[in-house]
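Here the complex is missing a single protein chain, while all its other protein chains stay put.
Going by the order they are written in, the chains are A, B and C; count residues from 1 in each one.
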Amino acid sequence: MTNIAIVGASGYTGVELARLLVPHPGVKMTCLTSRQHAGLPFSEVFPSMRRQLDLVCDPVDIKLICSKADLVFTALPHKTAMEVVPLFLDAGKKVIDLSADYRLHDADLYADWYQPHSSPQLLQEAVYGLPELFRDKINGARLIANPGCYPTSVALALAPLLTQNSLDIDTLIIDSKSGVSGAGRVAKEGSLYCEVNESFKAYGVATHRHTPEIEQTLSELAGEKVTVSFTPHLLPVNRGILTTCYATLTPFMSTQTVLSLFEDYYVKEPFVRVLPVGMLPDVGYVRGSNYCDIGVVCDERTGRVVVVSAIDNLVKGAAGQAVQNMNILLGLEETTGLNQVGLFP
Amino acid sequence: MTNIAIVGASGYTGVELARLLVPHPGVKMTCLTSRQHAGLPFSEVFPSMRRQLDLVCDPVDIKLICSKADLVFTALPHKTAMEVVPLFLDAGKKVIDLSADYRLHDADLYADWYQPHSSPQLLQEAVYGLPELFRDKINGARLIANPGCYPTSVALALAPLLTQNSLDIDTLIIDSKSGVSGAGRVAKEGSLYCEVNESFKAYGVATHRHTPEIEQTLSELAGEKVTVSFTPHLLPVNRGILTTCYATLTPFMSTQTVLSLFEDYYVKEPFVRVLPVGMLPDVGYVRGSNYCDIGVVCDERTGRVVVVSAIDNLVKGAAGQAVQNMNILLGLEETTGLNQVGLFP
Amino acid sequence: MTNIAIVGASGYTGVELARLLVPHPGVKMTCLTSRQHAGLPFSEVFPSMRRQLDLVCDPVDIKLICSKADLVFTALPHKTAMEVVPLFLDAGKKVIDLSADYRLHDADLYADWYQPHSSPQLLQEAVYGLPELFRDKINGARLIANPGCYPTSVALALAPLLTQNSLDIDTLIIDSKSGVSGAGRVAKEGSLYCEVNESFKAYGVATHRHTPEIEQTLSELAGEKVTVSFTPHLLPVNRGILTTCYATLTPFMSTQTVLSLFEDYYVKEPFVRVLPVGMLPDVGYVRGSNYCDIGVVCDERTGRVVVVSAIDNLVKGAAGQAVQNMNILLGLEETTGLNQVGLFP
Partner (left out) sequence: MTNIAIVGASGYTGVELARLLVPHPGVKMTCLTSRQHAGLPFSEVFPSMRRQLDLVCDPVDIKLICSKADLVFTALPHKTAMEVVPLFLDAGKKVIDLSADYRLHDADLYADWYQPHSSPQLLQEAVYGLPELFRDKINGARLIANPGCYPTSVALALAPLLTQNSLDIDTLIIDSKSGVSGAGRVAKEGSLYCEVNESFKAYGVATHRHTPEIEQTLSELAGEKVTVSFTPHLLPVNRGILTTCYATLTPFMSTQTVLSLFEDYYVKEPFVRVLPVGMLPDVGYVRGSNYCDIGVVCDERTGRVVVVSAIDNLVKGAAGQAVQNMNILLGLEETTGLNQVGLFP
């Protein structure tokens, strides 16, 4: 039984990690930290946890955390994460970081989109924890950079075609829509109920910080530099990302052919569900589960393929994928604790 | 391992039963029926079930069902339920009926609020399956009448005070608000998204069919005839019932005193969470779980107690309670398969 | 043409006043203040106003405001309002105050529920601006206290019965449900989308500050001191209050009789719509309009009447009622600028 700490547990990702780890048979949560709520029972911060988890929030005290846990999930904002991650590694802990701080391999690129990196030496060591694509590197790693929610939905949607060089990569357009929990449990005007409900908008067009992360993964898959148009939108739902990808097929193939290619690619993957011809994913059907659903339509009129993927941004897009990485790290069955059926309706 | 059939599986209660039973270690679903979708894989009717459940919908063929299952959940509309329940009993099956057909003990009362009953002889035998109040009768029963969603939320909110004769029962007012899934997966104008979203209304005022069921239970608890004002409202959420109960305390007690009384009453109950002074329940914190959260405020100015309860209408208000009853019937640990943490956000 | 200032225009009530006043033929907005956004075009704060209103937000500078406007709407938090209202009156301006600061007639009562009052001498002069009940006093007033949203929905629901002494006033229970805009455009965790969406709770049970305001009005109507149980709930919609009132009828009357009484009482009222037998209000049908819809059910079984009222909390519950008061003050037709049809769906 491995002891687990969640650093930054009072955000939506933190409580989702707790939801998944409470019934997990292979680990035991022993430490949850929250700057804001230190001293308060976690189940007062999140009454959904009442009767399920009896921990009191700890302050972010590295020594304390290290004394309590063997593996640390850091669920902190970027920049804050890289202030503590090296300390946990130095103390001999394994770290699964859910921030953006260790996802990019290139410190200059990180500096371009975020700010200068304070532990650039770790960027090469950190493993990008998208198991369906990079499983081999995860096992044995000290530091896992848990992928972003948008990048997960994009990479899984495009991997089968990019690795086959079946796309004209200059034509890649990615139109994503995310639920509001992606913005975190932070009191700001733009996340207020009345601002989001009955509303819908694009944001961060051509400037969203997940763009370099997406391009890094797609470039690795394609074996050449990929530049994409990526447009996120804010969706009035609690959970879920739907990503619609467009690209020209080279050469054109039928929907059935492309779907066979996807089925082959993901045949052994427990968490990717390739939908049959005529079916398309809906975020409502992955709610609360670790699945990524993928549907495909090939359009003879335009020569393009449209790939649509759906995930729960808090599960496969964050906490669920982190637990999947943890299972691999700990040598457990990869699906342990991740068999939740989607909550529908 | 007991084989389980769900008759009427293509409604929201049916798919919720399936969600709870897929990971249940003590039983195996072997038959799901759907008049409308017979022949279709259940996971096409509900794509959330893809990879989780491999059954094809059966027609409502009693012989077939009996050949496949030992225990039958009937998740059918009232009246339709009583057409088939006796047939399953005659075939020696145990039945947990989620309709209203066997909840009232009195055939005349049933006739007053519904229509004439076709198997009145079963009304005395049927056990009202609210384990927190009637656990002793459930064990050994052939036919469990699974309580209605509103009545569950009301009975648990009022039992500790009624059994103590602490309320002036002539003053009982029950104001309930239910999510839309309570109306079922039936295509009707009133349940359309645009009719319900951004809307809120009372309905069935003084005439809702859960009224006699509520009064029957409250009368048993109080040991005298209870008549209530019960007003249901339609809440623009998928899941959840919040019930606000008002009554005059005899004599007046402080909030802390009443809460102690609740804590004592429910001290051994795994699914009732009595909240401390100053906290009130929110349907968002029981979403997807089998909990009933209860909060209390005593108002010295008016002499009244306000008891607020929250449940997920599809779990503790339907499928979860049905599984709880099944566990008791089968001699399993009562909480088996029911430890889901609420999905928040 | 009267020049109008809105002080505190960057809240939801402020923008709603602006929405109603832009097309109003009798007045001209000349000054909108916002501490936070001073110097910014109002249409950047609220892009819905683009092309409709060309004002730049002013700071809260009393002299400046007085130089620009003849009538001032103060849409500020309580306590902040009473810091500026006397200054506008001293400058000879008429004031319609949308805060709670001048609604209670009794300074001690105000101090009990809020804090000490800094201009208690104005409490007797201020007119409680609920035109359907106190129209005569509004004309000629200097200072109108615009009623709270909940109190408006309650007073209109109960006035016809209270003025007839048809209720046992000791039995009055008021269960209200309000949309989220009632909490204002303030960045706080409890108003975040993910906290409110798919959620529902009671709050401020037995302690909500609208209680004394409700009781003050009901007492005036009844001619004796009324004490009520008032329970507000937070409804996941942008706009709307639905209030469900319960009381014992003395003597009992049929639904039709009570409805006739309501129809007579409100026969000349342009903004109260009494619904026929069998119909109940829905907040979806008053959205964006100044109507208060009222439905009634009398329950012979319990001897109680259930009165349900629905308003848009930002219109009849705030800005619309304020404009109605303004029309009366200015000697305009009372309905001027208030004939919006509800936005459905």
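By our rule, a contact is a pair of C-beta atoms (placed from the backbone, for glycine too) under 8 Å apart; a residue touches a chain by one contact, two chains touch by 3 or more.
The structure presented is a predicted model; accordingly, all values stated were derived computationally and were not measured.
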| item | value |
| --- | --- |
| Among C:58, C:101, C:132 or C:293, the residue in touch with the chain that has been omitted | C:293 |
| Residue touching the undisplayed chain, where the options are A:19, A:50 or A:239 | A:239 |
| Listed residues A:130, A:162 or A:194, member touching the removed chain | A:194 |
| Touching the absent chain when the full complex is considered, from B:98, B:138, B:196 or B:214 | B:196 |
| Which residue of C:132, C:198 or C:299 touches the chain not shown here | C:198 |
| Contact set of chain B toward the excluded chain (per top definition) | 12, 180-181, 185, 187-189, 191-198, 236-238 |
| Residues of chain A in contact with the chain not shown | 171, 173, 175, 177, 194-195, 197-203, 205-206, 227-229, 231, 233, 235-240, 242, 244, 246, 280-285, 287, 295, 297-299, 301-302, 304, 306, 308, 310, 345 |
| Footprint left on chain C by the chain that the document does not show | 12, 15, 18-19, 22-23, 46-52, 181, 198, 238-239, 270, 273, 275, 279, 281-282, 284-289, 291, 293, 339, 341-345 |
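Everything that follows uses one rule, which is that only the chains that are shown with their structure count from here on.
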| item | value |
| --- | --- |
| Longest centre-to-centre distance from chain C, chain (CA-based) | A |
| Of all residues in chain A, the ones touching two or more other chains | 12, 181, 198, 238 |
